[in-house]
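Pasting in a structure now, in structure tokens, and then I'll have a few things to ask.
A single protein chain has been omitted from the complex, and every remaining protein chain is retained in its original position.
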Amino acid sequence: MQRFFNTIGVIGKLNDSRVASTLTSVCAFLRKQDYQVFVEEGSAQFVCDPAQVRIGSAKQLGEACDVVIVLGGDGTFLAAARDVASSNIPLIGVNLGRLGFLVDISPDTLTQTLAQMLSGNYTQEERCLLRAQIVRDQHIIHEETAMNEVAIHRWITPSMIEIVTKIDGVFLNSQRSDGLIIATPTGSTAYSLSAGGPILYPSLNALVLVPLNPHTLSNRPIVIHDGATIEISFCQRKQINALVTCDHVEIPDVLISDKILVTKAPKPITILHPAGYDFFDILRSKLNWG
Amino acid sequence: MQRFFNTIGVIGKLNDSRVASTLTSVCAFLRKQDYQVFVEEGSAQFVCDPAQVRIGSAKQLGEACDVVIVLGGDGTFLAAARDVASSNIPLIGVNLGRLGFLVDISPDTLTQTLAQMLSGNYTQEERCLLRAQIVRDQHIIHEETAMNEVAIHRWITPSMIEIVTKIDGVFLNSQRSDGLIIATPTGSTAYSLSAGGPILYPSLNALVLVPLNPHTLSNRPIVIHDGATIEISFCQRKQINALVTCDHVEIPDVLISDKILVTKAPKPITILHPAGYDFFDILRSKLNWG
Amino acid sequence: MQRFFNTIGVIGKLNDSRVASTLTSVCAFLRKQDYQVFVEEGSAQFVCDPAQVRIGSAKQLGEACDVVIVLGGDGTFLAAARDVASSNIPLIGVNLGRLGFLVDISPDTLTQTLAQMLSGNYTQEERCLLRAQIVRDQHIIHEETAMNEVAIHRWITPSMIEIVTKIDGVFLNSQRSDGLIIATPTGSTAYSLSAGGPILYPSLNALVLVPLNPHTLSNRPIVIHDGATIEISFCQRKQINALVTCDHVEIPDVLISDKILVTKAPKPITILHPAGYDFFDILRSKLNWG
Partner (left out) sequence: MQRFFNTIGVIGKLNDSRVASTLTSVCAFLRKQDYQVFVEEGSAQFVCDPAQVRIGSAKQLGEACDVVIVLGGDGTFLAAARDVASSNIPLIGVNLGRLGFLVDISPDTLTQTLAQMLSGNYTQEERCLLRAQIVRDQHIIHEETAMNEVAIHRWITPSMIEIVTKIDGVFLNSQRSDGLIIATPTGSTAYSLSAGGPILYPSLNALVLVPLNPHTLSNRPIVIHDGATIEISFCQRKQINALVTCDHVEIPDVLISDKILVTKAPKPITILHPAGYDFFDILRSKLNWG
């Protein structure tokens, strides 16, 4: 019988003991089915029988695995996706009891669901990532990947910042606000939604720019093509630093005089869902509709 | 010298005497340049020298003209676009002193701008239209076109309605609200924006569904592919009629038991703008940014 | 032993058989305790032992009772409150299984809770009502009471209306929109909230004006003193009628040329809650916080 996957990685939520039982049953299940199992080192302490599995860094998992199972919340999935983004391997998301947008498999039915999926019975989906590049003196000095959003925040200074945005080189606006979110469809149900952004269907080739508490009330979310290049700069103010985050992780040492280029990353992330995956169903559940 | 256009239609804002002077100068300018001029009958009363122009219905203009100039506000343009939609001829929008999203040419510089554009120096843009179909007993009993939005409203009954939405046959949600707007990118800066919808870049292949004052606060605007089929039905309530509008024009005799199918119309509308057209510039102006 | 109440009215949700069992147990309980019981005629069909109770109109209940128990949802409570508003008697709200803002007593613990409350162990609260007066040719031709909100709606005509608002005779604004809600603190968690209004603490002496999908994006909810007189008129448009509702019930025959005066009603409604009533607790529950 043909196998779809041989080596299967497992990444658990960092230092969270709640992953222990699920991790144990996943590893036992996979080993019983004769898969090679490769556990990310941050969860390795929770593996019952370490002799049965290989342990290594997320980077090593990315290189060696055919698929990676993520155990945790959407935040764990985001971090894992960014870690293995360059490796082009698919991810499966398993939650710890609370449904997530990305971790859509319940631990209660985990082994049956995994058995189905690993035998090829799954729905495959690609989600685009963002790439943020920090430009100083015309050189890219830093580059980071985001699955949900790149966000420009007001530095700790208590007053608003003034952000200048260009789309494909064309001036969009200059806005005083607490910041700006540039979100993917995946990110449109996360921080962007809290800030008043719309929900984008996951496979839509679009990004949304959402101002954070803009001084001008008619500054509203704008949805653009995901092929666009978004260029952010700041009207010079008193502060020296700028705060730019990718999926809530700060890019270090950004200056207010830097430019930030945001584009779609060259490669998307592949997610495997149980067959019959229904985004609207998850949306209804997560947003308490009906 | 090659001409880009031979017969040029002119549609003015209905029964609005403010079109008179602009209409007169447009007709004089076009006749002087030896174009055939075909004026829509609703504005014909304001033409100074009727002998110089042909007069007819919008339908006749659509059949005979190579391009149609619309004089008025965005509402005039919407009506004209729907009238000539089946003819596939481009439109040029001229305002009466107040910039519109669609009527972006000022009467002040009209003849210079027209001279440039008619000599081929223009920016061409396609905007998608929506088609609303009323389905009763599995038959399409009525079909209508919208450029901005199809809107489902609470009937005059003072209580909320309950609207069931499916996208490509998949259940999205059932929501109690004052109604639902399905807007094109063109419509995203009109009624949809008032209802809390995002701005969609004009060429984005997307539609936005915006709930009107939904009972569930997490019912938020959703942006989907414009290739989708949106199916609206109602949870049966006491009323008999349903109120469905296309660009604020009511579709007559819709029943609460009917289904409404909304899809992208087969053909887009072509708009000609002055060379250097900049959507963001119009956006900043219309929304009082900065 | 001193009794706080002698005659107790009961108003059930109209024609809804779900009230039957609760109504039966309430009547049995009250009769056993030797209270006079007076059931509103709309629910009388569900009373098991009609010989034990008096049956009459809401108006008759208002005249004869010391307190009225309402069985149903918030809508039932609103209607009852408006029916007995002039009688100045307190209301107790009992839900049919789903917590309401006004019907805060669960049927599960009903008889214990009632026993406590009828022996004087309750929290008393006053909620202001609104009075809408329709003025034609300087005469008040109609007057109506609302507990949640007075709402001015776009007539069935599909385009926006233009509403002129004055506060205590001072011009506030002229706005194009789908309408305007004027809500009490009680109403601030109902339709007003769906339209983007804030939550007002129940005892705050304030009203909120909430525009419905205003054309001007900076038209935002405004909170004013509840002692103010709000005067609404319309910029003349093509329609003849105006749609004004009190708690979702239409005021008949309002013309677009009429003025609408909205003020606080002279007398508030008194609600009795179980001792320890906590508005924030109900808010958290109703709005799914945390």
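The chains carry the letters A, B and C, assigned in the order they are written, with residues numbered from 1 in each.
In this section, contacts are C-beta pairs under 8 Å (C-beta built on N, C-alpha and C of every residue); 3 or more make two chains touch, one makes a residue touch a chain.
Computed from a predicted structure; not experimentally measured.
When you scan C:N6, C:N121, C:S174 or C:T229 for touch with the missing chain, the hit is C:S174. Shown as candidates are C:N95, C:Q133, C:T184 or C:N219; the residue that touches the absent chain is C:N219. Listed residues A:V37, A:L193, A:A228 or A:V262: the one in touch with the omitted chain is A:L193. Interface residues of subunit C facing the missing partner chain: 167, 170-175, 193, 197-201, 203-206, 208, 216, 218-225, 278, 280, 284, 287-290.
In the full complex, subunit A touches the omitted chain through residues 151, 153, 155-156, 158-159, 177-178, 191, 193-196, 212-215, 217, 243, 245, 248-250, 287. What subunit B contributes to its contact with the hidden chain is residues 217-218, 220, 288.
The criterion applied here is as follows: only the chains that are shown with their structure count from here on.
Separating the centre of subunit A from that of subunit C, both taken as means of CA atoms, is a distance of 46 Å. Centre-to-centre separation between subunit B and subunit C, using Cα means, comes to 41 Å. Among all residues of subunit A, those that touch two or more other chains are 218, 220, 288.
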